[in-house]
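There's a structure below that I have some questions on.
Removed from the display is one protein chain of the complex; every other protein chain stays in position.
Moving on to chain A:
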Amino acid sequence: MIDLSNIHVTFGKGTPLQKEALKGVNLTIEEGSFVTVIGSNGAGKSTLLGVLAGDVLANEGKVMIGSTDVTRKSTSARAGLVARVFQDPLAGSCGSLSIEENLALATRRGERRGLRSALGPRRREIFRERIAELNLGLENRMKDRMDLLSGGQRQAVSLVMATMAGSDVLLLDEHTAALDPGMAEFIMKLTQRVVSERKLTTLMVTHSMRQALDFGHRTIMLHGGEIILDVSGDSRKDLQVEDLIAMFRKMRGETLDDDALLIG
C-alpha cells in the first residue's frame, strides 16, 4: 500500500528559480493495485516518483509505504520496499557487470550483503531459470556484460531484477519510452504478467495516454503539481484518449498545446 498525504515539494526554495513541483498531493493506492500516471512535462510526475523512491524528500507531508513511514528515508534505506525500473535502459543495471552479476545485486536489494560468493551454483540456476522465462535467449549469455545487450533486452532484465527480491511497491518510470514500438509492446506485456503474477502495488508513469488507459486499474493525471484527474472502475473503462484530452481542457480551462501528451 502507498499513502501520500499533503505532499509539498519545492525546488530551489528562496532562489529566483524556485519551483513548486508538488502542491499538497494526497494519494492512496491499495495493496496490489496498478495505477498509471500521466501529465505533461513539468506536471510533477517524476517528482512524485522521486518522492516514493527516495530521490526527492518532501518539504512537507507524509509518505507511507506499507506500514512504514519512509518520509525521511534515503533511497538506499527504503530500497527493500521499493523496486524500480528507470526510463533509461542504461540506468537500471551495471553495464560493466555480467547479466548474472546484475541479478545477484538485485537478489540482495534492501538486505545485508555479506562475504558469501555472489554467484553460487544454486543462485546461478535460479537466475538462469528466471532469465529463460523471458524467451529472449539470454539464458545462454549469463556471463555476457550487460552493455552488450540492446536497450529492450536491458529493460527486460531490469524487470526481472525488480522482482528478484520481495518489495511492497514497483515503480515504473516511462520504462518503455526509449524503446522501439515492438520492444515497447513486449516490455508492456511482460510488465502486465509480472505485476499480476506477483500482485505488486504498481505505479507506472507513462508518456502515452493509450498505455495509461489500457493497463492497470486506475489512472491519475497530474498538472502543475496537483492531481487533476483520478479515474477507476467503470468510468475508466468507457474512457477514450479523446475524452482524456477533452477532460483535461475542461478542468484546466486551458488550450492543449503539448504534443507529448497527444502521442499514443
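As a working rule, contacts are C-beta pairs under 8 Å (C-beta built on N, C-alpha and C of every residue); 3 or more make two chains touch, one makes a residue touch a chain; residues count from 1.
Please note the rule applied: contacts and distances are computed from a predicted model.
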item	value
UniProt protein name of the chain not shown, from "Putative ABC transport system permease protein", "Electron transfer flavoprotein subunit beta", "Nucleoside ABC transporter membrane protein" or "Cysteine desulfurase IscS"	"Putative ABC transport system permease protein"
Touch criterion as defined above, residue of A:Ala53, A:Val70, A:Leu213 or A:Ile227 at the omitted chain	A:Ala53
Missing-chain contacts mapped onto chain A	53-54, 74-77, 79-80, 82, 84, 86, 91-97, 101, 104-106, 108-111, 113-119
